[in-house]
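First the structure, which I've put down as structure tokens, then a few questions once you've had a look.
Excluded from the complex is one protein chain; the other protein chains are retained at their positions.
Which chain is which? They are A, B and C, in the order written, and residues in each are numbered from 1.
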């Protein structure tokens, strides 16, 4: 496993828009690690669809609007966000930078950005909390036992994480063909620090004729009762990540979930599912105008953020771009990327005549009459 | 004619999804043989359409469904299938591996998979039957005389083949431009073993002005009366392969055919015909919900199987992927490919919240509202 | 100007479908001449559209139809055609082969094919007539004076050409960027033999401020009165080539024109006009079921012929493919190409269950319900 090139300690001169980190990261990450981070599942149909969905949307700019009072602040889930761009939970950020999530947390603090730490972080939630700003959220995967799940939750509460993000779309991990072809294997020194002290997972014993999926992995997958149980264990707002179907959205809403993240796991979960952006409008329609909806999967520019907001999201999360910026210049890179993304969003809003997030709506989207 | 590289005798380490065999096979098959196996007819419009049709369908996953009781079993044509992925009839598998269909039959037996032996197999149906499991089916081409056709049928019955698959879309064989450009010619040691002892086919003599197609090849093509005759000769369930038009489907259904295989012969028959997947819904609509429908042409991943089932198929058949796996690692490769495909299907079902094949429906397919 | 490689005197072994001549010709034509023949006007949007239009149409095959009485004969414009594939008028075929149209005429005679000689042929219409079969047609461009136009007509009548094809879409010749970039210039020994003995064309003198198009080229372009005059001069059936608009089609029909060729001049006339195949249905609808309609522009395979017939054409003409085959193997190549194309059409008909041209209809075209 070839090592990464060391991250820079100053800002790279040739990066002027957030998406430049996509290309820049190829010079810092080893080819194997890059393939693991960049790749999607299967034929990467969903990965491509994520980007195509944003490219297909046309912004409709307006002239001479007064936006001098403009700002990006929004209260969401009771949290006062300075801007609607959060750092998505990403597993094993120590693959990209030796200090991994610690650097990410510093960048979030420095830029007043919301930040979601992954259960599978390379650094422990307690170590990260020490470096993090106020707006730290914790992403929780259900563990093999409720005891371990609850212990993770209590640790997150103790470390003052403000929102709990429960990811539900990842019962099954399929290998990424791109990472495999590149020869990627998880390095020994990259581990899920939050889980280091729990007992090892007991292997599942299958009888002859049983399925490794149905009677194996899925035996331990959470169910609706597990989610209901979890909601009773905490006063933190609980957000569910990985929703793509409106029927799931409304059921989660009824159950008392505080908000949803429309996500296809960045094209890493199940190949062939729709782009998050493509299902967003029907999910917004299902949950109503005021229910908190976030979106990830495919955001690479401020105009992408604008499009997601115009089509129904209240905020977005940035995954791969975060890791790329981390690999290029650590906390400095992530903070720079966030600043660029934020200014790109502001520029987009200014040109669309929107001074605040509340001004953004589907009226700013052009539907081609030529193509109808 | 360059020889193939010998097949492996153990599983290749770098193959983790079924579709990996597509690329892997290029290292084992000689370029000429690869071109023959991979190529389609004409401009390969239909070959490309087969894959594009699967890529265009979007799966709609669901959360937190209980699939712990899940399985893939289905009774079809009175046959108790362990799973809905069959090995399609493929001519001349000895092109890909010295023991050809013998290896394929072993793989089917080892994985409880249905297996359809081609009339044009490189190994005789009797030799294959000795190595095959219970679920062996025989694919029949009408021969020049009813006597030979009947003899083939009686041999298949005697060797305990369980279902008769009559292929009707292959009256005319057009050359594959890709194979020709690669310089492919059928090697002397690759022959249709089932036909070896029948008298050679008498050449057709045309009068001046007659067509090699209409008064030549098509003079011997079967008609509806031939099919009716055949149905009277056997108690085996008879399935017709090569159906793309709903009017043919309903006429075959009325005639007493037990089921249909929606197929364009893997893009090898007539260039420009629709993808099997694209005509599947209107054929399912024509024959009703309970009539057995299978599909082939384009399946390369478990999600493709899921999509075919969601759009109306009861089971699918895998052609090229079978031959690729055979070339890479013989019976072991084919068994491995089947296991991967099966688990990919299970993973897909689990993420779509389907525990059994009966749970799969078009409700799991997302129709883009963005694109409407 | 680099010379062509000499044409073969026997059939090339590696050509098994008509479209193979497209690629084969690249080895025989000099790069400059190939660029001139293959290129289209402007950005080649129409050239690409011609091919995309055929690829987008899906044939719907049928099973078990009896086509043993099948044939390709059709009476069109009072002419008994053995099959519906004609050789289109092509200028300067001596660019591709030293004996140019003479070879083409021989191939047409040998294969019972209709053949249309261009006004701009490299060989004189009288010389060609000596080698041609019965079904020879003459393509006429209006000349600078009615006298010369009439002289050409009388010569064609005298040489027993059977149908007059008047091309009306070529008032303006724009240079082909591809040919220009390749450095093509018309060789000195390639000339319009039919026009060799007419007085040179007087140059147009423009006053200051006048347009080279409106007051130049178009000053000599024919009008409706010229066409009416021409129709009175001959008893030959007159066909108009270059129709794309249904309003022109019906006006020509009313005027007594015997039939139309729907054509965009193979993408050589005006870039951005529709593919012939795309306008064919609305032209057929405008002129009614029984009015003779031919089509050219984009035909490269028998399935293309079938698609054109299914969408409303009575016959088709083949241009570039003819020239390519001529370059590869002279008359032998053209005859071979015609035989392949004809058999491909027959194979297509057989698989669609059509025994005669009258059986071909839009019912054999699949409209994707998936894509709606």
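Criterion: a residue touches a chain if its C-beta (ideal position, glycine included) is under 8 Å from a C-beta of that chain, and two chains touch if they have at least 3 such contacts.
Because the structure is a prediction, the values reported are computed rather than measured.
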For the chain not depicted, the shown chains it touches: A, C
Which of C:39, C:61, C:242 or C:319 contacts the chain that the document leaves out: C:242
Residue of C:73, C:160 or C:174 touching the missing chain in the full complex: C:174
Touch criterion as defined above, residue of A:105, A:301 or A:335 at the omitted chain: A:301
Absent-chain interface as seen on chain C, which is shown: 42-43, 45, 49, 53, 56, 168-169, 171-172, 174-175, 177, 180-181, 211-215, 217-219, 221-224, 226-227, 240, 242-245, 247-248, 252, 269-274, 277-279, 281-282
Interface residues of chain A (partner: the chain not displayed): 14, 16-17, 19-20, 55, 57-72, 300-301, 303, 307, 343-344, 346-351, 355, 366, 368-371
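Methods note: only the chains that are shown with their structure count from here on.
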Touch-based graph of the chains, sorted into line, ring, star, complete or other: line
Whole-Å separation of chain centres (CA-atom averages), chain B against chain C: 41
Between chain A and chain C, centroid-to-centroid distance (C-alpha), Å: 58
Where chain B touches two or more other chains at once, by residue number: 57
